[in-house]
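Below is one structure, written out as structure tokens; the observations come after it.
The complex appears here without one of its protein chains, the remainder shown in place.
Showing chain A:
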């Protein structure tokens, strides 16, 4: 009898919860952390949807896609937030994502047309260094200098892969030569962004691969304007972070509403100072003062998703060959 009572209790409890629909959102770790945009976006959407938003944080963007693939159609996830343009072709190829109607008037430096994914924030990759020093203004000048740089491994980190694509987009067939020139500048290669940025902050290297928006964090959150991003003549490769909904979701309408919410003024207003990236829709009053002070590249580079994916193997082999010496 006791067991029966217990079982009934559990059943009732489950039903009570089931009255409020649950929207499961998978994202990368730093999005859902206390300092990321997750908590505010969760509260904001819950206030209007009458649902319970549950964020699950998984590693970084690449780990996130791998997780969704592993779970396949059984996945509990309704929405995935935090893949990027480098992963987009592979994400689409899984066939797990459903088309979305969500859209907005994007303030992106490139036109955006995609049936399956919406962009929610973006940034330019850049080398970040200390203000006041004489800095190189191109990859070639960097390679000729004796500055030390820390980069991330393109086999385990999205910024690392971004740099690979940046060199490829800017130099094409000359990419190998550029990497050979950079080889003696590269102090070391880290598995992820945080290790590299940590090494830079510790003074181990002169420059670190990060984003043009990184200095905005130091200005706004720490009142420290000693970090600057280096503008490069070749232009800067973009990372556009994207979100999509899963075809197997049991909450397709909520998922669609959530994607639209992500593009709305409220969520877009949260992103710059929590994710330290540019919003895809500029807020009416413009961005915070700290974002006005930072470098804005003249030229945006971005390979089309399919092309980027096709080039990845070759670019990786070039990178490995040039640096493995």
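Observations
Just so it is clear, a residue touches a chain if its C-beta (ideal position, glycine included) is under 8 Å from a C-beta of that chain, and two chains touch if they have at least 3 such contacts; residues count from 1.
One rule holds in what follows: contacts and distances are computed from a predicted model.
Missing chain, UniProt protein name, picked from "NADH-quinone oxidoreductase subunit I", "cytochrome-c oxidase", "Sulfate transport system permease protein CysT" or "biotin carboxylase": "Sulfate transport system permease protein CysT". Contact with the undisplayed chain is limited, among A:45, A:237 or A:276, to A:276. The chain not shown here is touched by just one of A:23, A:205, A:267 or A:302, and that residue is A:205.
Here one chain is not drawn; of A:85, A:100 or A:190, the residue touching it is A:190. Although one chain is hidden here, its contacts on chain A can still be listed: residues 26, 29-30, 33-36, 54-59, 62-63, 65-67, 69-72, 74, 76, 90, 148, 153, 155-156, 183, 186-191, 193-195, 197-199, 201-205, 214, 217-218, 221, 276, 319-320, 323-325.
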